[in-house]
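The excerpt is restricted to a subset of chains, each kept in its original location.
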Amino acid sequence: MDEVDIEIVADPELESPVLVEGLPGVGHVGKLVAEHLLEEKESELVRRVYSEYLPPQVSVEDDGTTELVCIELYALTLDEQDVLVLTGDYQAQDNAGHYRLTNAFLDTAEEFGVEKIFALGGVPTGELIEEYAVLGAATSTEFVDELEDAGVEFREDEPAGGIVGTSGLLLGMGGRRGFDAACLMGETSGYLVDPKSAQSVLEVLQDTLGFEVDFGSLEDRAEEMEEVVGKIEEMEAQQTAVASDDDLRYIG
Amino acid sequence: MDEVDIEIVADPELESPVLVEGLPGVGHVGKLVAEHLLEEKESELVRRVYSEYLPPQVSVEDDGTTELVCIELYALTLDEQDVLVLTGDYQAQDNAGHYRLTNAFLDTAEEFGVEKIFALGGVPTGELIEEYAVLGAATSTEFVDELEDAGVEFREDEPAGGIVGTSGLLLGMGGRRGFDAACLMGETSGYLVDPKSAQSVLEVLQDTLGFEVDFGSLEDRAEEMEEVVGKIEEMEAQQTAVASDDDLRYIG
């Protein structure tokens, strides 16, 4: 096995596909969007990316069989737009791994003729929020303008620490290789898996790519999470001792 | 010395051997089974695997001589079944090491004509237990069925975090390379070296491979551990302050 080992599962012809990346991260926002698209639309698994930069681990499926940890690429069509969805349960576990895996993703994107990349994620606000703004960043001012028209917010000095991990490198390395890449970051408390934040990111994606998808299951998940949040707030209210939001843990 | 350096100690002809892996892990269950087989049956050391992914360390034997840390492969026959037992005092110390060492183990298994692999381990329950169930996972539904017939339990969403380390990769990477591989995980508290859990795993292995081995020494060790457990419970009972099982440490 190579350091990064790409298994070709299928090799369909795609027409000017865009790459949509949704790996685990803050609020699992990106992953929720990717999963929702795969649930709602028919898709075809085209690549599995195995790597020693991923955890040495198998998952156990419901039928008792195992799958080696990997990152997967699916092909699907959103109305008329061909899309490659990149998702998985893990990101690379160290710096070099992030660079090398992202490089492999970009190689594959190139093979499929991708020119445009959307890296999806969440941006933590540190507090429970009402209005789910979507922050953006992109590799060119043209792309910034395009996204601004679609309601994406661009704020000075946000996100404060820049963008890290695969999403960051898809823009950083992708931009250097000539891709048009953007990162859409849904605001989220950062404490909870956040389907509402995922929904706002998905809305921007719909506007930009011109497709429609049913939000039902995402809304159901949002309601479940709201119940969780409600219970947490109740518990906090009951605690007469000072309870700060900081005590909340990441709950999924 | 290469990153992974396999020393050929002997090269016997084996007939359709199965590989049984028992490296240190939860409850030392896998290692206890491997050690028990090597104690009870005549065996021949066939390979030593040295690697910079293992600790930079020698053990000191009773006669004052030293041995460089390594993982060993022994050949033995269980009634009519040829077996390669893989064991040692350490697993790889990082992610890449797990992938590369497991790859080397699979290369060696291939050389010996292995088609079937049993990775042994423990699954932590977090509490002292009465009935020692054996959980399973395998690379194919056929293997799952076969093990289910032998009393192995397959439960949805267990083990929760998947299977990590060498055991996980023997299934994950082994499956990709065409091996039939299964993981047998004895339930164990996770706090103690657990010979009882090892015994239940060994019973499944006996059923599946069709051999018999004396359990005497393992039962003796189990009794010793029970005394340890008994003393811990006594001590806990004496503590009037709330004492949770969480306070137990890993004792060997």
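Labels A and B are assigned to the chains in the order they are written; within every chain, residues are numbered from 1.
Convention: a residue touches a chain if its C-beta (ideal position, glycine included) is under 8 Å from a C-beta of that chain, and two chains touch if they have at least 3 such contacts.
Being a predicted model, the structure only gives us computed values, none of them experimental.
Q: Once every copy is counted, not just the 2 shown, what does the total come to?
A: The entire assembly in this structure file is built from 4 identical chains.
Here is the rule we go by: only the chains that are shown with their structure count from here on.
Q: Once chain A is fitted to chain B on CA atoms, what angle does the rotation have, in steps of 5 degrees?
A: Here the rotation carrying chain A onto chain B measures out at 90 degrees.
Q: In whole angstrom, what separates the CA-based centres of chain A and chain B?
A: Centre-to-centre distance between chain A and chain B: 37 Å.
Q: In the complex of these two chains, what residues of chain B are touching chain A?
A: Going by the criterion above, the answer is residues 92, 95-96, 98-100, 102-103, 136-141, 144, 148, 154, 156, 158-159, 161-166, 168-169, 171-173, 175-176, 183.
Q: Could you please specify the touching residues of chain A with respect to chain B in the complex?
A: Against chain B, chain A makes touches at 1, 3, 50, 52-60, 62-69, 93-94.
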